[in-house]
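First, the structure itself, so that you have it in front of you.
Note that this complex is displayed minus one protein chain, with the remaining chains in position.
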Amino acid sequence: MRHAKEYAEGRAKAEPVPPAEYASIQRFYARQMRLLDEGEGDAWADTFTEDGTFDQSSFAEPVRGRAAIAAAVRGRPAAPAGTVRRHWLGLPAAWRFPDGSVRTGYDALVVSTAEGAAPEIRLSTSCQDVLVADEDGTGDGTGTGDGWLVRSRYVGHDGQ
Amino acid sequence: MRHAKEYAEGRAKAEPVPPAEYASIQRFYARQMRLLDEGEGDAWADTFTEDGTFDQSSFAEPVRGRAAIAAAVRGRPAAPAGTVRRHWLGLPAAWRFPDGSVRTGYDALVVSTAEGAAPEIRLSTSCQDVLVADEDGTGDGTGTGDGWLVRSRYVGHDGQ
Partner (left out) sequence: MRHAKEYAEGRAKAEPVPPAEYASIQRFYARQMRLLDEGEGDAWADTFTEDGTFDQSSFAEPVRGRAAIAAAVRGRPAAPAGTVRRHWLGLPAAWRFPDGSVRTGYDALVVSTAEGAAPEIRLSTSCQDVLVADEDGTGDGTGTGDGWLVRSRYVGHDGQ
């Protein structure tokens, strides 16, 4: 997995974040994921930093910058009509790294339900984010007001 | 989806709840869901306000009042003998609305395991609650003592 070595090395020296910060990180993720599932792709992209990166194990290279991330989410293949897809996040682990950044690790699933059918898990992933404080947080399009922005995200797809 | 317009309009002006309040909301949900899965239907109904409402996309109209909610949960079709059903809650998003109420949005799954079989997801839902502070919280049957009561719940079933 890309990033794995740097991540493991840094984590060995990292401190868990304090409880209130941990709660605020969960709150950020809960809100961020709902934006995606509710079709608010632009607002979702606004939860990345202006120069944020989004990478997946299935990408040839990372998507760089908030505008490109917004375009990528708009360009995703649509679910078939009547099918609902939801992103499920596991409890995130969160550390403050020696360089001052906050890094998280969490699992995520995509659960898909077609009309009249039972839900199924389409995708299982393991994710790593670098978060930075959202100094603004005014809800003016530069963040969710939840106190965090994603500087980089890596999503590793299981089974590939 | 019923409620969707009022919800979206209010949310645009809402503030995320503070981290400690967010943690207390998660704590409430964790305990509330276990009551349901452990067969404590009356105690589960007690986590709604006396005049609380419970609505689902499959209902013709909401169930109104704690006593009616307790009766509805008692009246649910039982799982087949040997089958265990568990409610899974995703990380809740939570806002304080301009009217002072706390509103949450979260996804929920029902995972069902029959004797000797692999678990399967029976149902995928997206839920919206209005919560109010549980001033009492003494565990005398008017709440879980977790600081919150549900004033209204809407459960939207995917795939219908």
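For reference, chains read A and B in written order, and residue numbers begin at 1 within each chain.
Convention: a contact is a pair of C-beta atoms (placed from the backbone, for glycine too) under 8 Å apart; a residue touches a chain by one contact, two chains touch by 3 or more.
All values reported here derive from a predicted model rather than from experimental measurement.
The chain that is not drawn here is touched, among residues A:Ala93, A:Ala114 or A:Ala133, by A:Ala93. The residue from B:Ala23, B:Ile69 or B:Val150 that touches the chain not shown here is B:Ala23.
Between the chain not shown and the residues A:Ala23, A:Ala45, A:Ile69 or A:Val150, the one that touches is A:Ala23.
The chain not shown here touches chain A at positions 15-17, 19-20, 22-23, 26, 90-94, 105-107, 109, 120-124, 126, 158-160.
For chain B, the list of residues touching the undisplayed chain reads 19-21, 23-24, 26-27, 29-31, 33-34, 37, 82-84, 86, 88-89, 111, 113-121, 144-146.
Convention: only the chains that are shown with their structure count from here on.
For this pair, chain A with chain B, the centres built from the Cα atoms lie 25 Å apart.
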